[in-house]
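For reference, the structure is listed below as C-alpha cells.
Shown here is a partial selection of chains from the complex, left in place.
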Amino acid sequence: MLDVVALQGDVTAIADSINAVWVLMVTFLIFFMQPGFALLEAGQVRAKNAGNVVMKNMTDWSMGVLVFFIVGAGVSAMAGMLGSPGEALSVSSAFAHINDPTAWIGWLFGAVFAMTAATIVSGAIAERMKFGAYVAYAFVLVAVLYPVVSGSTWGGTGLLSSTGYLGQALGVGYKDFAGATVVHAMGGIAGLTAAYMVGPRKGRFDSNGDAQPIPGHSVLFAVIGTLILAFGWYGFNVGTQATVLTADGSFNSALLGRVALNTTLAMGAGMVFSSLTTTLWEGKPDPLFGANGLLAGLVAITGACVHVSWWGALVIGIIGGIQTPFVYRWVVDSLKVDDVCGVFAVHGSAGFIGTMLIPFFDVAGFSVNQLIMQVAGSAFIGTFTVLGTMVTLLVVDAVIGLRVSDAAEAEGLDPSEHGMHAYPEFTDDGGAERAVAD
Amino acid sequence: MLDVVALQGDVTAIADSINAVWVLMVTFLIFFMQPGFALLEAGQVRAKNAGNVVMKNMTDWSMGVLVFFIVGAGVSAMAGMLGSPGEALSVSSAFAHINDPTAWIGWLFGAVFAMTAATIVSGAIAERMKFGAYVAYAFVLVAVLYPVVSGSTWGGTGLLSSTGYLGQALGVGYKDFAGATVVHAMGGIAGLTAAYMVGPRKGRFDSNGDAQPIPGHSVLFAVIGTLILAFGWYGFNVGTQATVLTADGSFNSALLGRVALNTTLAMGAGMVFSSLTTTLWEGKPDPLFGANGLLAGLVAITGACVHVSWWGALVIGIIGGIQTPFVYRWVVDSLKVDDVCGVFAVHGSAGFIGTMLIPFFDVAGFSVNQLIMQVAGSAFIGTFTVLGTMVTLLVVDAVIGLRVSDAAEAEGLDPSEHGMHAYPEFTDDGGAERAVAD
C-alpha cells in the first residue's frame, strides 16, 4: 500500500507540472501582446510619432513589471483582503510573493494581465501627451489602479467576490473570467478619461467643432498588430482556464473547449459584423474597422467565454463588432474626445457590454441577482478607474504638465521627445544627429 | 487493488491533459500563420493593394471559422462516412460536435488547418479580384471544398483511407500526414485555377504575351511573413503528431523527433537549394525565392515528415526548393497565368511532389501499391479542387462578377474596394476622407 500512497503524491505533482507548462506558455503568449499593441497603435498614428508610441509601449512593460513586483501585486492582494467582512489586512502576507520562488510563476501570470491594461491607455492619448506624463500615469496604474480593480474582483475575498460585501448582499460573485472589464474596460475607460483630459490633437476638430480625419501611417501595421493580439488572446482567454488537470486527476476538457470555441466564434463574429456595419454605412468594408471589430469581439467575450453557450458567444461577438463604429463615432462626434486608436470602443464599451450580457447566455441559467452584480461590478470598475485616472492626471498636470508644446506636436513627438526619426529615409529630417545613438 | 484501478483512470486523464496542452498550443501556432500569410502576401503586392490583401486575410479567417463550425466540419464528417462500402451516413453524428464541449478543442485544431487552405488562394488572385467575389469563393471552400478533401483523406473511413473504396482495392491508405496535399496543394491548385479564371493583372503580359515584372512593395514583409509561417509550421507538422503520451502511458519520443527533425531539414534544404538555383540562373541569390524555397521545402515535407528517413527529408526538401523557380516560370511563361505570390509553385506542385515521393523514402519500405495510392489520391484531390473551384467561380462570376473595373485596378483596390490607403503618408491621396473611420 505504501507504493499506492506514493502514487497519490505523484498525481498532484504531475497535475502541477502539466498546469505549469500550460500557464508558462500562455503567459508568454500574453506577453507577446505587447508587440501586437505596439504595431496596432503605431500603425494608427502619423510616422512622426511612431517612435514615441513604441517607446511608451516598451516603457510601460519594462517599468511596469518592476513596479508590479515590488508594489502592485501586494496592493492587489491587500485590496482582495479588504473587500470582505471579517477579513484581516496582512501586509506581510500580501507581499509574501516577493520571497517565495514557488509563487513567481503565478506572479508573472498576473503581471502580463496588468501590463495589458497599462498599454491600452497609450493608444488613446497618442501624438500629444508628454512622454514623462504618460510614464508617471502608467506607474500609478500598475502600482495602484489596476491592483485595486483586480484585487476587488479576483482576490478571493474582494469586494466583488461572492464573499465580499457586495457579493454577500446579492448572493453571487461578479463574473469576469479573463478580464473583459478588469483588464480591457479598465484600460479602455482610463484611455477615454486621459484622452479627454489631455485634449484633442491640433486639427482633429475644425473651428466648427467637426471632426477631421488624421489617418495613421500604416493600416498594414495595425492589421498585423491585431492578428498578433488575437494570437496572444488565445493565451489570455484559454489560459485563464489555468487548471488543465485537477489535483485529483480529472481533465478539464469541456471547460477548455468552451473557452477556446467561444473565443474563436466571438472573434470571427466581431470582425464580420463590424465589417458589415461599415459596409452598410459607407458602402465599403473598412479594414481598420474590421480589425477593431475583431478585437472588440475578443474583448466582449473575454469575461464571458467560460460561462456562455456557443450561440451566446456568437451573439456577444456580433454585438461587440457592431457597436465598435457606433461607439467610436459617438466618442468623436458627441463627446468630442480624441481617442486616437478608439480604445474606448474596442476595449471599454465592448468589455462592459460583453460582461453585462453574461447572465442572458449563461449555461448555468439566467439570474437577476447575477445581472445586478454584473451592472454593479462594471459600475464600480468604471467609476473607480475614471476617478483614479482624473486625480492622477490632475497631479501629473500640476507637477510636469500633460501635453507637449504646439510646436513639438507639429514637429512630431519623435524628434521633440526622443531626438530621433522612426523612418529617416522616408521623411524630411532623416539625418538628425543623435549624440549617443550616432 | 481499488487504488490501483483508480490509477489506471488517472493515466488516461493525465495523457489526455498532456496531449490537450500540446494540441492547444500548436493550434495557436497554426492560427499565427494567418499574420504570416498576410505579411507574405502583402509584401508581394503593390502598396495600393496592401489593405485589400490583409482585409481578405482577416475575412477568410473570421467568416471561415463561423462557417466551418456550423457547416464545414459536419460536411467533412459526412464526406468521411461516404467513402467506405457499408458505412451509413448519419447527419446527426456528423454535426454532433456542435453540442459537445469535449469535441471543441479537436474542432478548433481542425479549423486552423481549414483556414490555412482558404488563405493560400488569396495570394494567387491578388490585385484584381473583387473583394465580394473572393469572400464568396472562400465561403464555398470552407463549407464544401476543403471539407470534402479532408474528410475523404483523414475522415477514418473516407475514400482515400485504408478502409475506403480505393483503399480496400489497393490494400493501403493515402499518406498525407499533416496536409501537404489536403491543405497546401489543395490551396495551391485552387489558387492557380482562380488566377486563370480571373485573368492576369493589367500590364503583367505585354502585347507580345511576354511577362513583365510587377514587383511587390516590400520584400522585407514577405521574408518576415515567411519566418512567421515557419514558426507556425512547427505547430502544423509536429503538432499533427497530436499524441505525445498514449492512453496506456507510452511516450511517443521517436515519432515527435522524426517529425521535428524532418521538418527542419526540409525547410533548410528548400531555402538553400532554391537560392542556389536562382544563383546559377541569375548569378545572384534572390531573397524572395529564398523565402519561397523555404516554404516549398516545408510544404513538400508536410505530408511525409512522419514517414521518411532524415536523408529522405533532405532530398524532398532539396527537390521542393529547386522546383520552385522552375514551376513559377512555367506557370507564368507557359501557362500565362498570373499567380501573384506563386502559390502553385510553393504550395501546389511542392505539395504534390513531396507526397508522391513518400514511398521512395518511407522507413516502412517501398511499396508499389502505396505509390499508386499516392498518385491516385493526389489526382483525386487535384481534380476535385480544380473542378469545384471552376464551378464555384463560374457561378460567382455570373452573379456578382470576378474582377474589378480597369479603373479600379489602376487606382488600386484599397481606395476602390475599401475607401482607404494603407500608407497615406507615403502615397499620393493620403488625405482621403473616410466617413466612419475619420
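Of note:
Note that the chains take the letters A and B in the order they are written out, and that residue 1 is the start of every chain.
Keep this in mind: a contact is a pair of C-beta atoms (placed from the backbone, for glycine too) under 8 Å apart; a residue touches a chain by one contact, two chains touch by 3 or more.
Remember, it's a predicted structure, so these values are computed and weren't measured experimentally.
Here 2 copies sit in place, and the number of copies making up the whole complex of this structure is 3.
Please note the rule applied: only the chains that are shown with their structure count from here on.
One finds 33 Å separating the Cα centroids of subunit A and subunit B. Listing the residues of subunit A that touch subunit B in their complex gives 1, 4, 7, 11, 14-15, 18, 21-22, 25, 29, 46-47, 211-220, 223-224, 226-228, 230-231, 234-235, 238, 244-245, 249-251, 253-258, 260-261, 264-265, 267-272, 275, 278, 281-291, 294, 310, 314, 325, 328-329, 332, 426. Interface residues of subunit B facing subunit A in the complex, by the touch rule stated above, are 3-4, 7, 9-10, 13-14, 16-18, 20-21, 24-25, 27-28, 31-32, 34-35, 38-39, 42, 50-52, 54-55, 57-59, 61-66, 69, 98, 101-105, 107-108, 111, 131, 221, 417-426, 430-438.
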